[in-house]
Every structure is written in structure tokens, then in C-alpha cells.
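Of the protein chains in this complex, all but one are displayed in their positions.
Presenting chain A:
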Amino acid sequence: MKVKMLSRNPDNYVRETKLDLQRVPRNYDPTLHPFEVPREYVRALNATKLERVFAKPFLGSLDGHRDGVNCLAKHPKSLATVLSGACDGEVRIWNLTKRKCIRTIQAHEGFVRGICTRFCGTSFFTVGDDKTVKQWKMDGPGYGEEEEPLHTILGKTVYTGIDHHWKEAVFATCGQQVDIWDEQRTSPVCSMTWGFDSISSVKFNPIETFLLGSCASDRNIVLYDMRQATPLKKVILDMRTNTICWNPMEAFIFTAANEDYNLYTFDMRALDTPVMVHMDHVSAVLDVDYSPTGKEFVSASFDKSVRIFPVDKSRSREVYHTKRMQHVICVKWTSDSKYIMCGSDEMNIRLWKANASEKLGVLTSREKAAKDYNQKLKEKFQHHPHIKGIACHCHLPKSIYSQIQEQRIMKEARRRKEVNRLKHSKPGSVSVVSEKKKHIVAVVK
């Protein structure tokens, strides 16, 4: 007979000394790992619960301004520097790592309407209620020198916004019309306008750098081409847009923050339908900024909250609010896509984490592996009702919560009316308009 018994040599399975690592032989045969799906489900449930436990996004606040913060600007080369302009004309430069103000400038008399940094990071521009555009050095004044702007331009009308070109020495201001300026000249290279009302903000496209977008008070968003010095096309919405922001990864996508509590993501090649309507705020949306990844953006609203939206979804992923934070006027996503800064009415700039339960700092390889595994598990089981309920659960302040309920009732009533109208009229006589197209009035070329 031929016989062989299974016999293992313990030397191959037990470590030699206490200083060695333990030996862990692996066999990935599915019969040795029963109940894969229920165990993964329990792990996903635990991961979701822990995510909520560790969701502590608030990092700190920058205190110092003596009036509401009106605008924020990021330093293009330094992650730790941020500039802010207040409603009393003061501009402050902050160091985020130390959470301290490193420089204060009394820039304007009246509001600082807009602030933008030059692409090289050596200087920045501000516009204010005193009809001036001023250029300042990024480094502070030397010993014995006074705080003086590098360059001052006096205009005839109030300028309401400013943005600098991403590559060339050109900047654009808006007020009664959109002006394109060369840095060396004191008069605009060209002025573009379409319509009769004032323009509230202007933004350059970071990828197709000759394109500009602006929002006007007569409810339209106009796109301009700097090379031809003409407006390209415009889209008229139901209500006024406060500001737009271009997607830093997709050249033709921009998001508009509108007064009708929504944000609209447009593809500039087809302005007749927005790509997505983002609805979650309960009051006017005042500012929007994209993450450097181009996959999410953050919006600041009059309803004292800041929301993070994914680009392809219509509902927000996260909402940040504090009892002390009043109407949020401006918001920025830092260039390393980890933090969010928001400036509000009550003179504070707050710093938040973009992913509320993320562990900051350097992670060991095991931590990274565990984090990736948990992320994948949460994605796999995200539609199961228990897990969905835990992941979506968030505490909202009473004012926002009651507003949501009220607006839901109003929307239901309007929807019921439309459905009844559709049901009880001759088929084909009442047209069904999708939610996306409802808010667009017209597109003009």
C-alpha cells in the first residue's frame, strides 16, 4: 500500500525567536472563508458608524477682523497663506499653520469688494467701494517703510469684483461693464458689456485661459472671449446668480451659485440645460469654490451653513454649521484639497476639514490600507437601508431643519398641482418640463 499522512513541520509554522515576526500562511480558497457577504456587511456597518463617530471637521477660527469678511483669496504658491478682505476696507494676510494674522493693511475706505492674487504669488490686487484698484506686494514692508500699494488705479465707477489671468499679466474687473486691464497700463485694454445692468462677479477659466465668465444683476451669466474681445453667449436664469466658479479639471464646466437656493453646473458648450441642479440650501447661495480634484465643490449660503456637493450628484454630501457662524459670505477650498475656509458675517474665518472623519498627518501603511478597505466597503454597501440611514444622518440647526420641512411642503403642493393638471387635461396639451430645464429662461448667442 502507498500511504502518506498530512504532517506539518512546526518549524515552518512557528517563529524561531521572539524577535521574529509571526508566520501567517494564507489560503484564499472561498470554502475556508464562509459568510463573506454578511461579514463584509457587518464590517461596512462598523466602518460607517466609526466614520460618524470621528466626524469632527471644525479645526479652528481666525479671529481679528473688525467687520464682516467679504472676500477670500488663496496664495497660489503657499498652502499656509490666505488673504481676506473685510467690510471696513481692511485686508489681512493669515498664516494657517499658526492660525495668526501676519499682516494687516487698511486697503480701502468702504467695503473691499474683491481680492485676487497674481499667478506668481508676488503681489495681489484689491478693489473697493472707493472706486480704486490697488496692487500690493505679497511680502510685508521692510524696516522703516510704510504700507503702500505698488500701484493704484482710479476709476469712474465702483468696481464690484476682480480676477487675475492664470498665465499672463492681465486682470479683469467688473462693475458697470467687464474691463480687461494690462498690469502696466492705467486704462483698460478693452471693455465688454451685454445688457444694461451691473455685473457682480467675474472669473477667468483656469484651463482655457482666454475665457471669462461673469454674473450680472439682470439674471444672466455671460461668457466672454478675451482674444476676440467680445462676449460669446449668455444664459438667462430665473433668478440672479451671485458668483460662478470654473472646474479646475474640466475646461468647459462651471458652477453658478444662484439666489433661488440652488447651484447650477453648466457645460459652456450647451447652455440650454444645466448638467446638474444642486438643491440643498434653504437660502440664497452666496459663494462657490471647486476642489482642486474637480470632483466636488463647496458652497456658502445665507442660511448660515456651508455644504459640500459632489459634481455629479444633486444632493450635498456634507453640511457644516456652528451656532456662532452667521451668514457665510465667502468660501474657499485649499489647494491641497484637504481644508475648507469660510468667511462669515461675524468677522471670523473658520477652517474646516474637507473630509470630516479624516485623520490628518502622515498615515502608516497599515492605516492607509485599513482606510482604503473601509472606504471600499462603505461604497459597496452604501445602498443598504441601515447603512444608508447611518451615513446620511447629520444634525442640522433648528432654523435650517424647519426651513427644509416648510420648503418641502411647498414643493409638494406645487408638484401635486402640476400632476393634477397633467392628469386632467388632453394628453399632449400640457408639456412636461424636466426639473433641470425649468430654471432656464433663455440662451442667447
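As a convention for this text, a residue touches a chain if its C-beta (ideal position, glycine included) is under 8 Å from a C-beta of that chain, and two chains touch if they have at least 3 such contacts; residues count from 1.
We take it that contacts and distances are computed from a predicted model.
Chosen from "G protein subunit beta 1 like", "WD repeat-containing protein 46", "Cullin-3B" or "Protein YIPF3", the protein name that UniProt gives for the omitted chain reads "WD repeat-containing protein 46".
Across A:41, A:58, A:119 or A:166, the residue that sits in touch with the chain not pictured is A:41. Although one chain is not drawn, the whole complex shows that of A:184, A:364 or A:431 it is A:431 that touches it.
Residue in contact with the omitted chain (choice from A:27, A:97 or A:365): A:27. Seen across the whole complex, the unshown chain contacts chain A at 1-8, 10, 12-14, 22-39, 41-43, 46, 250, 253, 267, 270, 272-273, 275, 384, 415, 418-419, 422-423, 428, 431-434, 437, 440, 442-445.
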